[in-house]
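I'd like to ask you about the structure that follows.
Only a single protein chain was left out; the remaining protein chains are all shown in position.
Order of writing sets the labels: A and B. Residues in every chain begin at 1.
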Amino acid sequence: MDALTRARWPLLALAAAGALLVGVAVGAVPLPLAAIAAALFRNAGPDAAIIRDLRVPRVLLGFLVGGSLSVSGAILQALIRNPLADPYILGLSGGAAVGAVAAIALGLASAWALPVAALAGGLLTLALVYRLSLADRRRMDPHTLLLAGVITNAFTGAVLAAVLSLSDAARLRNAFLWLLGGLSGASWEAVGALALYALPPLVLLLWNARWFDLLVLGEDTARHLGADPERLKRLAYFATGLIAAATVATCGMIGFVGLIVPHVIRRLWGPLHRPLLPAAFLLGGAFLVMADALARSVARPIELPVGVVTALLGVPLFAVLLRRSLS
Amino acid sequence: MSGSRLPLRWFLAGLLLAACARPSNQPAAALRVVDDAGDTVGLAGPAHRVVSLIPATTELLFALGAGDQVVGRTVWCDYPPAAQAVANVGDGLAPNLEAVLARQPDLVLLYRSPHDADAAARLHQLGIPALQLTVDRLADVPRLARLLGPLLGRVQSADSLARWFDSALAAVSEPAPTRRPKVFILAWDQPPMTIGAGSFLSELITRAGGENLFADLPAPSGNVSIEAVAKRDPDLIFTQASETPTFAKRPEWRSVRAVREAHFLSITSSAFSRPGPRAPEAIRELHAALVPWMR
Partner (left out) sequence: MRLFAQHLTVRYSRLGAPALEDVSLSLGLGELVALVGPNGSGKTTLLRALLGTVPLESGRVEIAQRALAAWPSRELARMVGVVPQREDLLFPLRVRETVALGRYAHLGPLAAEGEVDRRVVAEAMRRCDLEQLSERKTDTLSSGEWQRTRIARALAQEPKILMLDEPTAALDVRHEMEVFELVRRLVDEGLAGLIVTHHLNLAARYADRVVLLSRGRIAGEGTPSTVLRRDVVAGVFDWPVAVTAWSDGSPQVVPLRPREVGAGGPDAR
């Protein structure tokens, strides 16, 4: 083991803590560190409300979203045995988008209409794609699952395009802005809601991490080694689906994190899921928080879409890692 | 006489050049004008069948008294009420050319954008004069009045409209306020989007005595952090929602004082989104809403 590999867990913990600190220290409004400390520890200072009610929940939300999406991506890559899987591949994003757009088109008035409709759309699609994926004897077939997800995404994409061209374009175009993903809707309530939906599935996945090492070998081999593939597939599907639906409902679709972070972790920790899942959670969380901090501060007071920053940051980092592991 | 031959040769050469310069319309154009895309467009005489694909110019044409000459409008052209009796040819951006041509226009007015550059080129090829116009700012109203006046045979009413407009603007901006209330223009709430200094709405607010909270925004519009809004502490929030805005109930907006104290300015009239003859009236309305904040 070289030095970098030996120090990987402490480095990761440091990165996560560092990201949280940077996220709170940086923002659209430049604030001196003393003011931030005063706001955090003594709830004092004119900007205390901004720090406590806007920045801190936003950083926590970003960490939770980035971490859950990374774990979700890793599990889906094991479920459909395809390294290109990401949390939105099974069609949920399309369903959530249709839900959100329907809410706007119907002019639903509630402040929570958009997230609730997106969640409902996502969950409905989850059920639909599951039903489609059942092969003979009610067993979930991963190849059929992937296909069902892809066609569902295509179908919902077409529905959205049709709705967009037929309706009040301005309002609906703005709906797409929301779907592009961003943490601007962060509040303590949002953090609580996401934790409620995302933490139980995460815990279940972490609990069963070992079994996913067997699932990647193929279902028969997994069974011979003591796993229960049908139970695992169902767990993987519904847990990742719930996480994806909840994150889309809270902050739209943030791409790239769920796809790439698992691969980065595999290069540094190997593919066994017991270390992979917690490490992916920490790295994904840190990464998204940093990307969001950058998105908020690089062109202040304008905020860049966070999905753009994750791609711009992530691709070069991944390229560096790729070259290092090939040498 | 040699003197008279020279002008003839130059005249013929000039005609030849003019004929080659634009592969477009009328052989003998009595009216020439350069549109906002830099193209020179010519008409044989004043237009009597105008299709206006811009709601702002539809208003302008009616204000010039040329309403009878308008034979086509977009689905968004709803003012003045008389305009709704004119045939609807659909959307203004990326227009339906078949519907436009069915009106047999002798002049088409398009909004200058990449969507409409193609449509304009097609219309030129078909021999129909098409003008691409930028209608974004207050200054565009008198400018376009003067540009379109001759093309409609309404030179005098165009001139008087332009003069009226300029003086109405000057009048409504008097007197200069002692304090300019800070107005946050909320174009959309999830994610929060605002409008920068270069836009029509921002101009209206400035003329009415207020100050756009994000006048320093480098782009015409953009997403901003709620943090920045909270820090800048606007007096009023301008929205185009029709009733109490729903975003106000979301917890992350509570850190903005204007949201907590429910200081919203809710304006739905289309006069606020189209640079047109109703602008002075819109500014007066805004001014009245801002006066309590000027102390």
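Basically, contacts are C-beta pairs under 8 Å (C-beta built on N, C-alpha and C of every residue); 3 or more make two chains touch, one makes a residue touch a chain.
The structure presented is a predicted model; accordingly, all values stated were derived computationally and were not measured.
A.B. asks: Given that one chain is not shown, what are the shown chains it touches?
C.D. replies: A
A.B. asks: Among A:L33, A:L272, A:V298 or A:V315, which one touches the chain that has been omitted from the display?
C.D. replies: A:L272
A.B. asks: Of the listed residues A:A15, A:A195 or A:L217, which contacts the missing chain in the full complex?
C.D. replies: Of these options, the touching residue for the absent chain is A:L217.
A.B. asks: Please give every residue of chain A in contact with the chain that is not shown.
C.D. replies: Listed in rising order, the touching residues are 81, 83, 137, 207-211, 213-214, 216-218, 220-221, 223-228, 266, 270-272.
As a convention for this text, only the chains that are shown with their structure count from here on.
A.B. asks: Where on chain B is chain A touching in the complex?
C.D. replies: Within the complex, chain B touches chain A at residues 188, 190-193, 214, 216-219, 222-228, 230-231, 246-252, 254-255.
A.B. asks: Taking the touch rule as given, give the residues of chain A at its contact with chain B in the complex, in rising order.
C.D. replies: Per the touch definition, chain A meets chain B at residues 27-29, 47, 49-50, 53-55, 57, 109-114, 174, 177-178, 182, 184-190, 296, 299-305.
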